[in-house]
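Complex shown without one protein chain; remaining protein chains in place.
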Amino acid sequence: MPTIEVQRQLLPILDSPNQGARFYNPELPSSEPFVPGHRTCAGCGPSIQYRMTNKAAGDNTILVGPTGCMYVANSSYLCTPYNVPWAHTQIGSAGSFTAGVAAAYEAMIRKGKWQGAFPNIICEAGDGSASDIGLASISGALYRNHDCLIICYDNEQYANTGIQASSRTPYGGMTTFSPPGPLVPEAKTLFPKDLARMMAAGHPHCYVATASVGYPIDLMNKVRKGLNHKGAAYIMIYTPCQKGFVYETPRSIDLGRLVVECGLYPIWEWNPEKREFDYSFRPQNMRPVSEYLKLQGRFGHLHAEHIAKLQKFANEQWRMMNVQLPEALIQAADAKNLVNMASAVQAEQVAQTL
Amino acid sequence: MPTATEVKKRTVRINGCVAAAQAAKYADVDVITAYPIRPYTATMMALAQMVANGELDAEYIVADSEHSQLSIAHGASSSGARVFTGSSGVGVQFAYELYSPISGSRMPVQMMIADRTLDPPGDFGSEHTDALSTRDMGWLMGWSCDAQEAFDNHLMAYRIGEDRRVLLPQMVCQDGFFVSHITSDVELPDTGQVKEFLPPYKHPYPLDPRHPVSHGPQIMPEQGPPLQLERARAMEESMAIIEEVHDEFAKIFGRRYDPWVEEFMTDGADVVFFMQGGHAVTARFAIQHMRDQGLKVGLVRLRTIRPYPTDRVNEILSKFKVVGVIETNMGLGSVSSGGVLYAEVCAALYESQKRPLVLSFMAGMGGEAIVLKEFYWMAQKMADAQKRGKIEKRTHWVGFEE
Partner (left out) sequence: MSTKGTKIPERLMIPFAGITPAPTQKGQDLFPTGNWRSIRPVYRDKLPPCNNACGTNEKIQGYLDLVKRGKYLDAYALIKEDMPFPSVTGRVCYHPCEQACNRGKYDEAISIRAVERFLGDLGQALKRDVVKPGTPNGKKVAVIGSGPAGHSAAYQLARLGYQVTILEKSAKAGGLNRGGIPDWVLPQNILDREIERLVELGITIKTNCEVGKDVSWDDLKKNYDACVLAVGLTEPNSAKAEGENKEGVVYGLPFLRDIGMGTSKVKLGARVAVIGGGNTAIDCAREALRQGAVEVTMITVEAHPQEMPASPEDLHDMVEEGVELLHGRAMTAALGNGRIEALQLHPARFSGAINASPINVDRQAPAERFAVDNVIIAVGQRASLGWLPDEFKNERGTIKMDRFGRLGDTNFFAAGDIAQVGSGQPLMVVNAVGDGKRVAFNLDKVMRGQALEPRTIPVDVIFDLNRMNMTYFPHFPRVQQNMLPPSTRKKTQDEVIQAFSEEQAVEEAGRCFSCGTCNACDNCYLVCPEPCIVRDVRSNGLYKILVDYCKGCRVCIEECPTGCLEGVPELDFDTGVVRMDTAFAVSPGLHGRQAEELRNLADRGAKSI
């Protein structure tokens, strides 16, 4: 039997919403694969990401939902808000179920058992799945280069089970498995895995990137780049969780911007053709980490020394991004200086435009 | 990549692993997921070569673990592809999380299991415990006793599992080494016969962007019971189709198997062995010999253990005086403090007016062959029990008792 060549979709990249001084989002695709009526929390960051990802992908898409909030909260109870095919899989099966779908479509199209352009296959794995239990399956899928996109919606904890620490929970992040106490004043002593970098370093033939809901068009463009890439792609997206982070719900997007402006979540891309990191993304401002931490209840127990440690970590991220560090941020990495910066007014004055 | 061209019927000398691979090739599977673990690996090695040679057009995926293997299989089957996977021993258990989801989501994944003793420690020898430990997860399950039966069972399993009225995954099991690695003559059909017997796989609700559906959304507790009821019903209703398919197979391929049990020299027998799997081949020789000696002994070989043919087992075993269940598996702390087959046999016989004596034998453990001498010893035990009118104890450890 003659084999049929598999046709793949090519999605156009959206223009930036910043055209000179004017802020105006580019023409967005009209399809809406993710619809309202789901039981996620109000202001849910992963939900925001889910919607943007779906909008970027369009209707010729299959979604894979490993266990997590984007499974349970979205699909309770037997009501599913997806206008495209969606399947639940085990929390540890994120990469492998996705690989199965991709392999099935390669075979079915090639053998003439299914007609059409190769669908977008997107796995939406939480950080608990992507960084812990499903790490091996995702690595396998990336290594084997199945034509799919694996998204880690990073809310830095196991949220669906009631907020427990994952290997993405930041230093100092309170969860029910890492509560603060006299023996552990910072609550969480471990720094998180550098998950996206692991994926880039370990699978250099894949498109890998980080993104944040604070920059929606950038997020959607990365999703499209990942889908257009012939082979596996991986995007880790910062998606704040109101329940775990404890902040006022309207701030979901704002936190997505602040975390980048404080250097705690660098936005970069790995270019699989050139085999190099692209660190050119620059947020509008550069702020001390306290600007970000102070908005969230999960950091409310931190002392100056802990904040200084986080500032040091952030400074290292800035250095990695080739950004010159202002003196104030270098000072802030020392707990002694932070006491002076305790006032919000002083902290605000550090913010400088990049 | 070109697929196999029309192939004529022929006989080859192959082992059980290769027979399974051949069956997958005839079934024109679309996705194969492999992960090495002895002794089933040989199936996957054979398939790798077939794919590389262009004899079979399929996506051959070397997974990163058995859990991933089964997840890939789940994903591929959900998308509408015919899937083949397999494992042995602890590998079967590594994938445990997936068994209920796959059967509950009604995906007809096929898994070849060349069974192997479970750790600890490493032991490559055959025991049925690996597959049996998953027997309540909703998969169709049964053992072949030789390579030909393995080949035939694999084809029938696809036909049964993919039937719209069934849609259940299948574990087609065979004894590690005794079936998987011993060669024998296997008649391979011509592709025309397979085409006639096995239609293409078509799930009613696959993951297809043209007909979007959601698989497996979260339910409320009150929705749990109806779902479980439906799963039980699927398993029960599969029995009629299993019988249908065995008839069709006989018509097309000329080999007739009883779907549930195979009786060997049971006419007029007082005592029978009840077992599954490859040691039945040795059993037949032993029984032949014992019959020549005048002992009225026979063999009932269980071909399908899930769904358990309760009524059939009840009907058949009621004819005899003593049933000796040969357990090539471990049921630690079980009701017989031996294996797991005993309890199901007793439960099947419980309602019977004429209940035989039932005892079990732990034999063939760890991959050891059950030698003729051991069959004679077991038969003697059964004859003694018949004479006594009661059993000595429920479980005998063959080779460790007088």
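By letter and in written order, the chains are A and B; residue numbering begins at 1 in each of them.
Keep this in mind: a contact is a pair of C-beta atoms (placed from the backbone, for glycine too) under 8 Å apart; a residue touches a chain by one contact, two chains touch by 3 or more.
For clarity, every value in this text was computed on a predicted model and none was experimentally measured.
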item	value
Candidate in contact with the missing chain, chosen from B:G16, B:G104, B:P189 or B:G324	B:G104
Hidden-chain contact residue, picked from the options A:G43, A:G95 or A:P170	A:G43
Among B:Y96, B:Y205 or B:Y376, the residue in touch with the chain that has been omitted	B:Y205
Sites on chain B contacted by the missing partner chain, in the whole complex	104-106, 167, 204-205, 209-217, 219-220, 222-223, 225-227, 229-230, 232-233, 236-237
Hidden partner chain, residues of chain A it touches	17-25, 27-28, 32, 34-45, 47-48, 51-52, 58-60, 77-85, 116-117, 119, 213, 216, 249-254, 257, 284, 353
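Just so it is clear, only the chains that are shown with their structure count from here on.
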item	value
Mean-CA-position distance for chain B and chain A (Å)	44
Sites on chain B touched by chain A in the complex	1-3, 30-31, 33, 57-59, 61-65, 67-69, 71-81, 83, 97-98, 101, 200, 206-220, 223
Touch list for chain A against partner chain B, complex	1-3, 59-62, 64, 71-72, 75-80, 82-90, 92-93, 95-101, 103-108, 110-111, 113-114, 116, 119, 136-137, 139-140, 143-144
